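Only one protein chain is missing; all other protein chains are in place.
The letters A and B name the chains in turn, as written, and every chain counts its residues from 1.
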Amino acid sequence: MTDSATIKYIVNERARIHDKTEKGVGYMKKNTEKWTALLMTAVMAAGLTGCGNAGAETQDAKQPVAEQAQTAQSDTGQEQQDAAAETESGGAAGGKVSVVLATNWGEGDAKYDYFYPLFEKFQEEHKDTLDITLQTYSTEDYKTKIKTQTASGDLPDVFTYWGGGMMKDMVDAGLLLNVDDYFAASSEVSKEDFEDGAFEYYVSGDGNAYGIPLESTRGIFIANKALFEQYDLEYPKTYEELVKVSEVFRANDIIPLAIGSNGGTPSEFFFSELYNQYEGAADEIKALAAGGSFHTENAVRVAEVIVDMIDQGMLPADTMANGGWTGSLQLYTDQKAAMTYTYPWNFEFIPDEMQENSEIIPIPQLPGATVDSASMISGFTVYGLVINKQSFEDAAKHDAVLALCDFLASDELTQELTKSGMIPCKKVEVNTDEQKLIMQKTIEYAKDKKLVQVHYTTMPSADAITMMDSSLDELFIKAITPEEFTQKVQAVLDKNNE
Amino acid sequence: MSSKRKETLLAAGFLMPVFIVYTVFLFVPLVNTAMYSLTKWNGVTEKVFIGIRNYQELFHNADYWITFQNTIKLVVITLVIQIPTGLLLAYLLYINTKGSKVFRTIFFLPVVIAPVAIALMFSLFYNSEIGVFNRILEMIGLGGLQTNWLSNTKTLLYAVMAPQVWQYIGLYVTIFLGALQAVPEELVESAEIDGAGKIRTFFYVVLPQIVNFTNICVILCVTGSLKAFEHSWIMTGGGPGVRSAYLGVYMYKTAFVNSDFGTGSAITMTIVALSLAITGLINGIGRWRERE
Partner (left out) sequence: MTFFGKSWQSRLAALCKYIVLTLAAVLCLYPFLWVVLSSLKDNSSIYGDPFGLPMSPMFENYAKAWKGADVGRNFINSMAVCLATLAVLIVITAMGSYILTRVKRSILLDTYFSLGIMIPIHALLIPSVLIFKNLHLTDNLFSLVIMYAAVNISFSMFIMNGFMKGIPKELDEAATIDGCGKGQIFFRIILPVAKPGIATVATLAFLNCWNDLLMGLVLISSPQKKTLALAISALKGSYATQYGLLCAGFVISIVPVMIMYLLFQKQVIAGMTAGAVKG
């Protein structure tokens, strides 16, 4: 609206309100409650129209308010709004294409320091053609943000996101691009550049992949060398040996295994790692994605082993307070615990001398387990990149999105991110000398091992993961039995399959 | 224009802005939420109208009732602890003019600290391996009470409540201090001249004067507890299971973690209904007492 039009609008609007009130006052002035009731009715009417499914309806109902709000705005407000309108349209204003990149690699994240300089460089190189808005959030905030943006249809053009059960609803609604389309269009990145099986996490029920895997991981079981030497102990190879070792440590006020459970971390991954030792377990985990069962004999068995570990005092008694990635690791790095189970994203919190002092060992073989734990390591895609289908197919944005994705999946950025402790999904040359010592040990250890999956990546829906996490916490405080634990998770899967 | 007409016009004009902002941006969203609660909606695909099925499922869900009970427990505990403690501290400040300004500023300090920081501090505090809580208990001869505060089903919920209850006491100190300062000084002085001790003066003279102030505190307590979210979410994620979750946490988990916005909205509506019922009750009691 131009200024004169605005003024005209206000004048007309005022005249209209004035007229109305003049006429209305006659019957309203005496009875306040009646007048109130009238207001209420108007509100109810407005409220109800506001809830129709059709967006257009809602828009009509609220348009006048918008205009009032606009006229009431201060100058700066108006400017901001104009700026917002510009970015919103994302059009090729002034020859530049606006694209939005969102990620949870925020300022406090380990990846940020490696990602941001390269991102700035990329932005600089394309400053004449691209206008990229980078939106960063912490993980919890990010999930909420993306969910509201999905609901309001404002998804970013390119964003990092989880696969499996987390992306399912978006895929079903056709919001994400089948990445084959991207690879077909890209001259720089191809599907073959990635590790075998890296795409599995992003493969949906229709067999297509809807995300470009960026980060892979390896679960490692580490032992404090010095503590084992001090008490003249051997690394346990079987569960019986673990029990014996634990007795010695406990007698000396050392927690044998620093593994807690708070929100399912890190217990959930430990559970899967143990699970993989049993006959047919690997296939059962894989089958989960396609409607397989969680409540299996193996699951109950593993849960029973965990309860036994708790009963034997192997795990920290205060599992909630010592759960989570940071909490579990801390007891180990403070040498209050002899062993722990951890992942590369925690490596930067392991002090140098502890990296030196840590040995990666196979998890002790559980009773009745048939798969040799020394032959495998859990390794799976945890994170990647998804592309907004609409943006990719929008002729104005297509090239911009393509260029941005090429950058995000480039060898250069991938190599840089490995310095933060990220194991890449892409096959790139990694200079091991630049890595942390513990990372070098992990790479060395994982070399000849078979990679196995975890429940987290194959669970078909987000609520099943949530249930697994929160019930594992319950199992760890012994509030529920192994049987109840598996049934609770199964109940969620069954409900979704109805 | 008659002056009466002018007055009506003015009333309408003065009320309109607050009415519009409130209605469009608060009431309409609430009505929308009520509508969502009647649908099956994952936040992505089209909403499907399913009538009251979300409510039916909710009322048959054991987790819902656990969080419901937790919420009621929180309401009761905040009422029983925050209000008397707030009143006690305010009274001590009131009868002790020396340094009361410094004290009242300090008491308000926790109110402004982010719950994330408070929750983090308390979980380290409770930790049975590294925390000091158990050590303090041992020092004061209560070693027998030591436990894994956050991992014991008996103590878990209360351990999560404690930081929240404690953090907002300062708010009530401030309110009650204001209330006490409004009590006419002559009343107190004459009572003391008559030989009533400080404690008797408090119960027989001061307390009846400020009883009306408790109304705002009670409503703040109740609505605050019914909406409680942060401390539980940060310390335990509402878990293990839903053992330390309140309705607010359960709602967030259902809607934003599990993407079930229909059920999430239904939970919201029950929170609002519960608030209405409790505040209605409080106001009812207030009116009844006035009539007595």
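Here is the rule we use: contacts are C-beta pairs under 8 Å (C-beta built on N, C-alpha and C of every residue); 3 or more make two chains touch, one makes a residue touch a chain.
Since this is a predicted model, take the numbers as computed values, not measurements.
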Which residue of B:52, B:80 or B:216 touches the chain not shown here: B:216
Contact with the hidden chain (one of B:38, B:75 or B:93): B:93
Which of A:96, A:145 or A:191 contacts the chain that the document leaves out: A:145
For chain A, the residues touching the chain missing from this view: 32-33, 35-37, 39-40, 50, 55, 58-59, 62, 65-66, 69, 73, 77, 80-81, 84-85, 87-88, 100, 104-111, 133-141, 144-145, 148, 151-154, 325-327, 329-330, 333-334, 343, 345-346, 348-349, 351
Those residues of chain B which, in the complete complex, touch the missing chain: 3, 6-7, 10-11, 14-15, 17-19, 21-22, 24-30, 32-33, 36, 43, 88-89, 92-93, 95-96, 101, 103-114, 116-118, 120-121, 124-125, 130-132, 166, 170, 174-175, 177-179, 181-182, 192, 198, 212-213, 215-217, 219, 223, 226-227, 229, 248, 251-252, 255-256, 261, 264-265, 268, 271-272, 275-276, 279
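Going forward, only the chains that are shown with their structure count from here on.
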Chain A and chain B: spacing of chain centres that average the CA atoms, whole Å: 32
Contact set on chain A toward chain B in their complex: 21, 25, 28-29, 35, 39, 43-44, 46-48, 50-51, 53, 62, 65, 143-144, 147-148, 150-151, 169-170, 172-173, 175, 255, 261-263, 316-322, 327, 330-331, 334, 336, 462-463, 466, 469-471, 473-474, 476-477, 479-480
Complex contacts: residues of chain B adjacent to chain A: 4-5, 7-9, 12, 19-20, 23-24, 27-28, 31-32, 35, 42-47, 123-124, 126-131, 148-153, 156, 236-243, 253, 256-261
